[in-house]
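Notes follow the structure.
Complex shown without one protein chain; remaining protein chains in place.
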Amino acid sequence: MSPARHALGAAPVGAQPDGDGRHAVHLLDQMIRIRRFEERCVELYSDTRIRGFLHLGIGEEACSVGVMEALGPDDAVVSTYREHGHALARGMSMRSAMAELEGRLEGCSRGRGGSMHLFDAATRFYGGNAIVGGGIPLAVGLALADRMMGRPRVTACFFGDGAVAEGEFHESMNLAALWQLPVLFCCENNLYAMGTALGRSESETDLSLKAASYRVPAWEVDGMDVRAVERSARDAAERVREGGGPHFLELRTYRFRAHSMYDPDRYRDKAEIERWKQLDPIATLTEALTGEGLLEAGELERIEQAASTEVDDAVAFADAGTLEPVEDLENFVLSGPAPGDGR
Amino acid sequence: MSPARHALGAAPVGAQPDGDGRHAVHLLDQMIRIRRFEERCVELYSDTRIRGFLHLGIGEEACSVGVMEALGPDDAVVSTYREHGHALARGMSMRSAMAELEGRLEGCSRGRGGSMHLFDAATRFYGGNAIVGGGIPLAVGLALADRMMGRPRVTACFFGDGAVAEGEFHESMNLAALWQLPVLFCCENNLYAMGTALGRSESETDLSLKAASYRVPAWEVDGMDVRAVERSARDAAERVREGGGPHFLELRTYRFRAHSMYDPDRYRDKAEIERWKQLDPIATLTEALTGEGLLEAGELERIEQAASTEVDDAVAFADAGTLEPVEDLENFVLSGPAPGDGR
Amino acid sequence: MTRISYREALREAMRDALRRDERVFLMGEDVGRYGGCFAVSLGLLEEFGPGRVRDTPLSESAFVGAGIGAALGGMRPIVEIMTVNFSLLALDQIVNNAASLLYMSGGQFNVPLVIRTSTGGGRQVAAQHSHSLEGWFAHIPGIRAVFPATVEDARGMLWTALEDPDPVIIFEHASLYNMQGELPDDAGPVDISRSAVRREGDDLTIVAFGGTLGVALDASEQLAADGVTAEVVDLRSLRPLDDATFVASASRTHRALVVDEGWRTGSLAAEVAARIQEQAFYDLDAPVARVCSAEVPMPYAKHLEDAALPSVGRVVAAAHALGG
Partner (left out) sequence: MTRISYREALREAMRDALRRDERVFLMGEDVGRYGGCFAVSLGLLEEFGPGRVRDTPLSESAFVGAGIGAALGGMRPIVEIMTVNFSLLALDQIVNNAASLLYMSGGQFNVPLVIRTSTGGGRQVAAQHSHSLEGWFAHIPGIRAVFPATVEDARGMLWTALEDPDPVIIFEHASLYNMQGELPDDAGPVDISRSAVRREGDDLTIVAFGGTLGVALDASEQLAADGVTAEVVDLRSLRPLDDATFVASASRTHRALVVDEGWRTGSLAAEVAARIQEQAFYDLDAPVARVCSAEVPMPYAKHLEDAALPSVGRVVAAAHALGG
């Protein structure tokens, strides 16, 4: 029995009823919304209406959508700087996300965070963290709070393959496993950390072995197949929620774009990129649904139409947004004076 | 095949010729020197001639002696704050070690380091590190230098079971394995990190699985049997030296004393301590050699006599030592003025 | 009034908090079964159980980050970093998460976390175990940093810190744990944002905090014998820095001296000196002086460590040099 298997436990089986395929269409819809949103971001960046770092998840939408579908409203999400898809799939309004990217007061973070720091208390979306591995301990702590308060919640924690080399990942896996905390670790393995291929970052590239070394059940999932991601995520989330301790999902995916807008992408060979583009989660699901006859005539067009309308509206909202008054620069450094302090 | 096995590769076979048992007697001699040295340290501490933190390795001598026997003069050693045994077994003079503990200018570190910071360039002993896990990356770097300069050397790196929870341990294991560096990782698993039992520190207490997750061959060794430790260490060191990449030894041992002189040792049950004391590496080897008829009449007494003479001499040397002039307080903060700087 | 040690005061403060608010819990290395490496939390595990007094693995970054996450999740964690020396391993979590989340999220997520950590030298534990990094923490926007130097503050600061919606780091000087003091029986929460004048005087102002308050007070005794009356200001709050108190004092005494166990260059003492001269320049009769630690990794040998640390003798000499 290989270490991976040893860690796997029973294979995931959970699935959601989808006789009429409406749910699958919903998944497609979500992925298309995210894709169109990010494509627009690229234009706005060239337009200099979005600045700073911009990391796109184009090609990885199935991971965001599949996992979020498996979560309930009380669950929590901790993410990275490549989080537009996570935020939108989790339910953050496209308006406040776009306003944030344009640095507006109407943005989810009042324009203080930008692309890497989307936050949304309403959907328990704890950000947007730009330090690789930096969000992982937060997820462990959120889960600890739920555990101590007896709340049947799950905290989903997203990070990339590169984060697995950071000590914080290991310390966090161990702590979550040691205390059997309800964390769903979601590793988006897109094979590269900036320009560094996984094989040049890890001596053992089978990431499920890392989980095994902490007794954390791990599953390798096709991160380009949104239905497979949702199935595994639902199954893992239920086990986590039922007290099964942390679980680890390795989502095998790929970013179609460069690491960020600054990245000339010199380190990947074009053929590899093309191969992965054949697995585009949106195209493949569209094809499948069409084949299965689950996509009604004109439905795809309606979805695309709705998506571009939503994106247009979000951009209009952002453009019409205001700038936080400079006088408020120091607000929110602290919540206010210390208790009992007159000042 | 369990992950541990998966990592093990072939079992160690290397052994050293010891027909007449002289070598085993030498091992016994070394362990007794260290034991008597540390017993004297306890007296000197009560005497307030040694101050600060004092961590004793009483009970763990087989680890120090067994591993050091497997190293050559050009090899390097990186250790922890519980390093008296490592330093003495490596060849540091007992005089300079004792003088250091008494804060004398004649000490290996001029009295600046104390018990936790023994250093010795002559034997390539890189200290004495008081940050748990802090020395591990140094060992990786020393090995990298040897690798880049084509020197067939091994760097032995000692750390405890508690250090396995630190991110630095994981980052270092991965880096050493990724670059196939000649590091011999020696984990002295004495089951406790201060008052924290391994089971309360690690979700997976089989430490060889950690090594497996980096593709580092790992062996579990009876750390109370100096001959077993030497055998495994020799075998592993040879593989490392021959380009086999890093290897990991889990030395199962136990400290007979409290964590430090400050520790009331409330967290271990007396029966457990007694059980382990039955495995005292010195007593058991003495018995074995006597049984095997390898210990000549009066030899043990001669060894004990020599040890106490050496310890007496070291203490006398330390007591006769001087104090570094206070005017030199700021020496060695830097080596000197920057290149080309007139000052 | 009861006589109590700084250690006991800290323990009582935690016991009290654990009783008062079930959202409060203590987590850190050896805080439970071992009783805390300085025996501060001794007995709390037995009283509150392993769920609320949590021994952690040696994973400073993860358990400090987990404390931040637990605070976000509605708990009121007290995270003990055994000594400030190990806080270096958790600085990323403290700076980039604890101190930044409220601001980065546009005010959505505050972090009601309390970190306790022991600091300072003087116990011959050498370079890696004798750091005084208070100045670094005082540099970080988004956190509060306080340093109790009396048993009353040791007893009362935790309460207020736990009621604060933002991260508060509480420093404890390892050499103060055995200090005894009088505590009113109804001792309760104390202010955590103001400095306190611990001794009044007219000839010069000595600013100190934590481990150096005792040095400053002893020095002021000697100075009094020499006919110099020093006013001693205990900073208490290192961030935000209550400059009103020490600036007012220095303006009145016309001379100021700052005693800080940190390394001189870039010390908190430098900030205090900078503020005094910025705000009281024309009232000063002499430059603001500093007595800090020698800029060396702390040596083990006692005579060298003594020479490296601020001492009563050095403070008295500096005060006289000020012409005070």
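Which chain is which? They are A, B and C, in the order written, and residues in each are numbered from 1.
The rule is simple: a residue touches a chain if its C-beta (ideal position, glycine included) is under 8 Å from a C-beta of that chain, and two chains touch if they have at least 3 such contacts.
Note that this is a predicted model, so its numbers are computed, not measured.
**Student:** Who does the absent chain touch among those shown?
**Tutor:** So, taking every chain into account, the missing one touches A, B, C.
**Student:** May I ask which residue of A:61, A:146 or A:202 touches the chain that does not appear here?
**Tutor:** Final answer for the missing-chain contact: A:202.
**Student:** From the list C:113, C:126 or C:176, which touches the chain that is not on show?
**Tutor:** C:126
**Student:** So which of B:129, B:213 or B:286 would be touching the chain we can't see?
**Tutor:** Of the listed residues, the one touching the omitted chain is B:129.
**Student:** Can you say which of C:30, C:92, C:166 or C:203 touches the chain missing from this structure?
**Tutor:** Going through C:30, C:92, C:166 or C:203 one by one, C:92 is the residue touching the chain not shown.
**Student:** Would you indicate which residue among C:232, C:270, C:291 or C:319 is in contact with the undisplayed chain?
**Tutor:** C:270
**Student:** Even though one chain is hidden, which residues of chain C still touch it in the full complex?
**Tutor:** 61, 85-86, 88-89, 91-92, 95-96, 99-100, 103-104, 126-128, 131, 135-136, 138-142, 239, 241, 262-263, 265-271, 273-274, 277-279, 281, 284, 286-290, 295-297, 299
**Student:** At which residues does chain B meet the chain that is not included here?
**Tutor:** Residues of chain B in contact with the hidden chain: 76, 78, 107-113, 117, 119-121, 126-129, 131, 134, 136-146, 148-149, 167-168, 171-172, 174-175, 178-179, 331-341, 343.
**Student:** What chain A residues would touch the chain not displayed?
**Tutor:** Spelled out for chain A, the touching residues are 51-53, 103-104, 109, 111-114, 116-117, 129-134, 162-163, 165-167, 193-196, 200-202, 262-263, 266-267, 323-324, 326, 329-330, 333.
Simple rule for what comes next: only the chains that are shown with their structure count from here on.
**Student:** What pair of chains is linked by the largest number of C-beta pairs in contact?
**Tutor:** Chains A-C share more contact pairs than any other pair.
**Student:** Among the chains, which has its CA centre at the largest distance from chain A's?
**Tutor:** Result for max centroid distance from chain A is chain B.
**Student:** Report the inter-centroid distance (CA atoms only) between chain A and chain C in whole Å.
**Tutor:** Roughly 40 Å separates the two chain centres.
**Student:** Hey, how far is the Cα centre of chain B from the one of chain C, in Å?
**Tutor:** That pair's centroid distance is 36 Å.
**Student:** Please output the residue numbers of chain B that touch at least 2 other chains, ranges allowed.
**Tutor:** 165-167, 200-202
**Student:** Residues of chain C that touch two or more other chains: which are they?
**Tutor:** 57, 59, 61-62
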